[in-house]
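Left out: one protein chain. Kept in place: all the others.
In order of appearance the chains are A, B and C, and numbering begins at 1 in each one.
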Amino acid sequence: MDFAKSDIQAMLLDSADRLLSENADVEYWRHQRGGALGFDEARWARFAELGWLALPVPEAAGGLDGSIEDIALLNIALGKALATEPYVSTVVLADHVLKQAADQLRAMELLGDIAGGTLRIALAHQENGAHPLGVEARGTVARASGDGYVLSGAKIMALDAPSAGQFIISARIEGEEGTGLFLVPADAAGLSIEPYALIDGTRAADLAFADVALPAGALLVGGNRGAAVLREAIDRASIALMAQAVGAMEAANKVCGAYVQERKQFGTAIGSFQAIQHIMADNFIAAHQARSMLYHALANADQDEATRSAALSAARLVIGEAGQVVSRNGIQVHGGYGLTDEYAIGHYFRRLMCIEKQYGDLIQHGERFGDSIFG
Amino acid sequence: MDFAKSDIQAMLLDSADRLLSENADVEYWRHQRGGALGFDEARWARFAELGWLALPVPEAAGGLDGSIEDIALLNIALGKALATEPYVSTVVLADHVLKQAADQLRAMELLGDIAGGTLRIALAHQENGAHPLGVEARGTVARASGDGYVLSGAKIMALDAPSAGQFIISARIEGEEGTGLFLVPADAAGLSIEPYALIDGTRAADLAFADVALPAGALLVGGNRGAAVLREAIDRASIALMAQAVGAMEAANKVCGAYVQERKQFGTAIGSFQAIQHIMADNFIAAHQARSMLYHALANADQDEATRSAALSAARLVIGEAGQVVSRNGIQVHGGYGLTDEYAIGHYFRRLMCIEKQYGDLIQHGERFGDSIFG
Amino acid sequence: MELRLDPDLETFRTQVRAFIDRVLPADMKERQRRKVANNAAVPDLLQWMRILDDHGRAVPHWPEEFGGCGWSPMQLFIFNEELYKADAPEFDWGGTHMLGPVLYTYGSDYLKDKFLPMIREGATMWAQGFSEPGSGSDLASLRTSADLVDGKYIVNGQKIWTSGAAHADWGFFLVRTDKSVKPQRGISFLIIKMDTPGITVRQIPQINGEAHLCEVFLDNVEVPADQLIGEPGMGWTYAKFLLEHERTTSSFIYWSKRELARAKDIARGETMDGRRVADDPAFRARFARAEADLLALEWSVLRVLAHEEFDAPEAAAASVLKIRGSELQQEITMLQVDAMGAKSLRFFDAAPVPPPAPTDVWPDYAPGRTTVALINRAATIYGGSKQIQKNILAKLAFGL
Partner (left out) sequence: MELRLDPDLETFRTQVRAFIDRVLPADMKERQRRKVANNAAVPDLLQWMRILDDHGRAVPHWPEEFGGCGWSPMQLFIFNEELYKADAPEFDWGGTHMLGPVLYTYGSDYLKDKFLPMIREGATMWAQGFSEPGSGSDLASLRTSADLVDGKYIVNGQKIWTSGAAHADWGFFLVRTDKSVKPQRGISFLIIKMDTPGITVRQIPQINGEAHLCEVFLDNVEVPADQLIGEPGMGWTYAKFLLEHERTTSSFIYWSKRELARAKDIARGETMDGRRVADDPAFRARFARAEADLLALEWSVLRVLAHEEFDAPEAAAASVLKIRGSELQQEITMLQVDAMGAKSLRFFDAAPVPPPAPTDVWPDYAPGRTTVALINRAATIYGGSKQIQKNILAKLAFGL
C-alpha cells in the first residue's frame, strides 16, 4: 500500500495546477454558465494538448493507458476547479464502452478522435421512471431492419449531451435478451434533443428517438454484454465523480477556512467562535473521510462486480453525505453571502448536490450497500 | 384549546411534588434498586392514600374517574422523580383491560383492590420473536377444559411482573379466532416465573405456562375483542411512559444546566463554552418538542384507532429520539462523572433508554407512522 | 387542560375556506402554485392584498381600529393555514407584519394615517433595511447614519439583504442617529421613500437564479424628519418589539405544512421501476420523521399562542420555533428535491413567466422545487443565525 504519487501522476497534477488554477474562480464559472455549452471549447482543446483526453485511451490508439487512479487524481483537480467540461462522459464513460466494443478497429479510431479533442460522446441510458441504478433498457427499442436497426423510445437527462457529437444509447434489441449499446450521431434524422442546464451550470438533455435508422455498425456492444459493460462504465464514472466531489470539498473547506478568519462579527473574526470552529472541524472530518472512501472505491475498482459495486456504493454513501455536510455548513458559516452567486461556496454547494444525485443518489446507494451486507 | 391545569390536576401535581421530591435523588434510587422489588412498598401505599391508584378507576369502584390527561400529568411527575413503582402496569394497563372485561362486577372488585393498593397486576403479552407492536398471541394457547381453560406457552419480559399478584395473559383460544385476555394468579400451579432487573432498576420476568388450569371466569376479554382492547391499553401505557420520559428529560435538563454552571475546566465554568451552550440548547429543544408531542398524542387519544395509533407513533418517534439526545448529551456535558452510578444523569439515561424500547421502539414506531402517512 | 380543538373553530375554518375559495382568482392561485421563484410575483401579491382588503381581511391581526378582524390567536392561525393551503400569494410581511405593528404602536398620528392604509390596501411593496455588510447577526453594530440637519435626516450608508427592494416604493430602515451613546441606544427607525435621490439599489444574484435580495446604497439621502417612527434612539427597542410581537411567525408552520403536503404528492408521483418513491423504506422513514417533527412544531406554536404556563421565559419557546422551523423548512424542501432524484438537478428559470407546460417526465410540480430548496439554506441564517439562536436559548433557558 502506497499513497505516494507516481511520476505520471505528479506530472498530471502539475499540469492540472497550471491550467486550472487560473480559472478556478467565480467570475470564470459565471461566465462559462452563460455560454452555449457551459464550458470553454478552447480549454477543452488544452485538455487534449495536455494529454488528459488520452489518459485512459490505450497506447494502441495513441493514448496514455492510464489507470483508474490516474483518472481519479486528475478528477480531484477538476473538482477543485469546478470544471464543467464533459470529461467524465467522454473520457471515462464513452472510453470504457468503446474499449469493450465488438469492432475494435472502429473503436480505436473513435478513441483517437476523443484523445485529439475532436469528438465528444455522451451516454444516454436513463429512462423516466426507471430505477437510477438499473441499466437494462425498457422503453427504448432497436428493431432489426435491413442491414441495420431502427431505434425508437426516449431517454432523460443525458449528462453533457448538448455538446456531444455522438451518443451511446442503451436499447433493448427486439427479439433478443438484454440491453445493447448503440452509437448514434447527434444529427441523426428522427432524433430530437431537448437541452437544458443543470443547477451547477453543466448541461444535459432529454432525447427522443422517432424511428432513427442506424447502420449495423452502430451496435457497439450486443445485448449479451451491454448491461455488464454499462455497469462497469458507470461505476468508473462514479469514481471519477467522487474524485471531483473530494476535490470540491477540499477546495470548499479552504475557502471557508479563509472566510471565517476574515469575516468579523461582534468585533471579532467569526473563526474565533467555538461553534464555528466545530463546524469547520466537522467539515474537515467529512472531507477527510470522503477521501478515504475514494481510496476504498479505487482499491476495489478491479474486483469482481459484487465486491466492486458494494465498495462503490459504500463510498457513494459516505462521500454523498460528506458533500452535503461540507457544502451546507459552508454556506452556514458564510451567512447571507453563501446564498449569493458571487461567492464560491454556493458554486461548490450546487456542484456537490449534482454529484450526489448522478448515477444513483445517497438513498439508492445506501440500499444497495445494505443489501450487499445482508444478502 | 387550553393548557391550564384543572383543579384536580393542580392538586395531583401538588401531592406529587410533596411525596416525590423528597426521594428524587441518587441515594434513593440506588437503595431501591438493591431491594427485592425495585421499589418501596410503603411508598406504594402512599400512592394509594393520595388517590393516585384510583385515578382512572370509575367512580362506581371508588375511583376518581380521571382522564388520560390527568394520568399523563401525574406520570410527568413520576418521570421527573424516576419512580420505579409499577404504576403504568397496574394503574394504566390493567385498569383499562379490566374496564373492558365481560364480568364487570368482578372487574370493579379488582379495580377497588388496585385503588386500595392491595393488588398489583402486570401484563404479559410479548412473545419471543414476535413483532413488538403485534398483540395477537401465537405461542400461548388456552384450551377449553371442563368449565375452564388450560393455558400453555411462554411470555417474555413482562414488565413489573415480579411484584404483581395477578397477570393479564394474552392467549390464542383453541378453536377460536383472535386473542383472549386471561387473569392468572401469580401463584397458579404450572406457572413459572424467571424474574430479573432491567437496567433502570425496574423489574420484569419471563413467564412459562405448563398446563396452567384456569376457571371460566379467568377469561376477562374474549377472542373477538382481546386484540383491540390490548392495543388500546398499550397505547394508553405508551402515553403514560411518554409522559414519564418528558418528566425525566425536563429533570435531566435541570440537572445538566446546574452542573455546567458549577463545573470548572480551563479556569471557567464549562457552561461558558459555546459548544456546551449549544448542547444545552439542543437539549432544551428536544425536551420542549417532546412535551409538544405528548400533547399531540393526548389530543388524539380518544380518536378512532387509525388516527390514535398514528399520533401515538409520531409522538413515540419524536419523544424516543429526544430522550436519546437529552440523555446522551447530558452524559457528555458531565464528562466522566456522567458514567458513574453516583450522578443523577446516568439514571435518567438508563430510564429514558428503557422507555424508548418498551411497547415498540423508535424504528418500529417510525415505520408504523410512515405506513399511516402513505397507506 | 383541554387539548382538543374547540368545535367552533372548525366552523370558522369552514367559513374561511369558503371565503378564500370565493375570492382567490383561479389564475392567481395557479400562478402561485406553479411559480418557479421562491417569492410571489409582485403584481399578484399586491392585487391579492387589495382583494383581501375589499373584504376587510387584509390585516386581520391588527387592532380593529386600523382594519383588524378582532380574531383570537387560534382564528388567525386557522386563517393563515388556510391561505397557504389554498396557494394564495404570501403577504408582504415587511409591511403587514413588521412595519405595521411598529407603526400602530409607536407611530405618530401623521404616520399612522399616511402609511397604515397604504400597507393594508397593498399599495406598495415595502423594503426592509436592517442588515448591513458588516453586521449580519450582530445588528447592533450597524453603521448607516442619519444626521438631523435643518429638519431633515441626511442618511448615508449601505444596507444588504434588503428583500424585494427593487420592487418597493417605500422602505423602513434602522439607522444610527446618535454615535455618542452605546450601540443599541443610538439606533432609530426611519421610513424612506425608495425613489429619493441618492438611493441606489443593486439586486444580488442568488444561487437559485433569483435576485430578490438587494443591496441598498444611501448617499446623502434626505428624509423628512417626521418619517422617523416614535422616539429617536428607540429603533433597537422597536425592532425587538417587532420580533417579539411575531413570536410564532418564524416557525413558518403554514408554509411548511403546505410544502410537506407537496412533498407527499411528489413522492407518490415519482416512481422507480414502478414503485413509488413513497414506498421506498429509507425515503418513507425520513418523511415520517419530518412529518412527526412538523407536528411537534405545530404543537409548540399552539403552546405559544395559548400562552401555556412554562418553566422558562416565553422567549425560549419562541427561539425553539425559529430553530426548528428553519431546520424543517430545509428538510421539507430537500424531501421534495430528493423525491425527484437526479431530475431535481434541472435548472428552471425563476423569472416570473409561466414555467414550461407539464409533461410525463416533468410534471407541474417539478419546476421550482430546487429553486426554493437552494435558497432555503438561508432559513438558518436570516433573522439571527441558528448559532445565535442557540446562544440566546442557552441563556434564556439555563442562564448560560
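The rule we apply is simple: a contact is a pair of C-beta atoms (placed from the backbone, for glycine too) under 8 Å apart; a residue touches a chain by one contact, two chains touch by 3 or more.
Fair warning: this is a prediction, and the values are worked out from it, not measured in the lab.
For the omitted chain, the shown partners it touches in the full complex are A, B, C. Considering the full assembly, B:156 is the residue among B:13, B:141 or B:156 that touches the omitted chain.
The chain not shown here is touched by just one of A:87, A:149 or A:369, and that residue is A:369.
When you scan A:4, A:42, A:105 or A:189 for touch with the missing chain, the hit is A:4. Residues of subunit C in contact with the chain left out of this view: 281-282, 285. Looking at subunit B, the residues touching the absent chain are 126, 128-132, 134, 156-157, 196-200, 204, 206, 264-267, 273, 275-276, 328, 331-332, 335-336, 338-342, 346-347, 349-350, 353-354, 357-358, 361-364, 366-367.
Contact between subunit A and the unshown chain involves residues 1-6, 9, 69, 73, 250, 253, 257, 260-261, 271-272, 274, 276-278, 280-282, 284-285, 288-290, 292-293, 295-296, 298-299, 311, 314-315, 317-318, 366-367, 369-371, 373-374.
Keep in mind that, in the parts below, only the chains that are shown with their structure count from here on.
Most remote from subunit A, judged by the distance between CA-atom centroids, is B.
Taking the mean of each chain's C-alpha atoms, the chain closest to the overall C-alpha centroid is C. Across the structure, the highest number of inter-chain C-beta contacts is found for B-C. Rounded to whole angstrom units, the spacing between the C-alpha centres of subunit B and subunit C is 42. Centroid to centroid, with C-alpha atoms defining each point, subunit A and subunit B lie 53 Å apart.
Within subunit C, the positions touching two or more other chains are listed as 387, 390. Contact of a single residue of subunit A with at least two other chains is seen at positions 273, 275.
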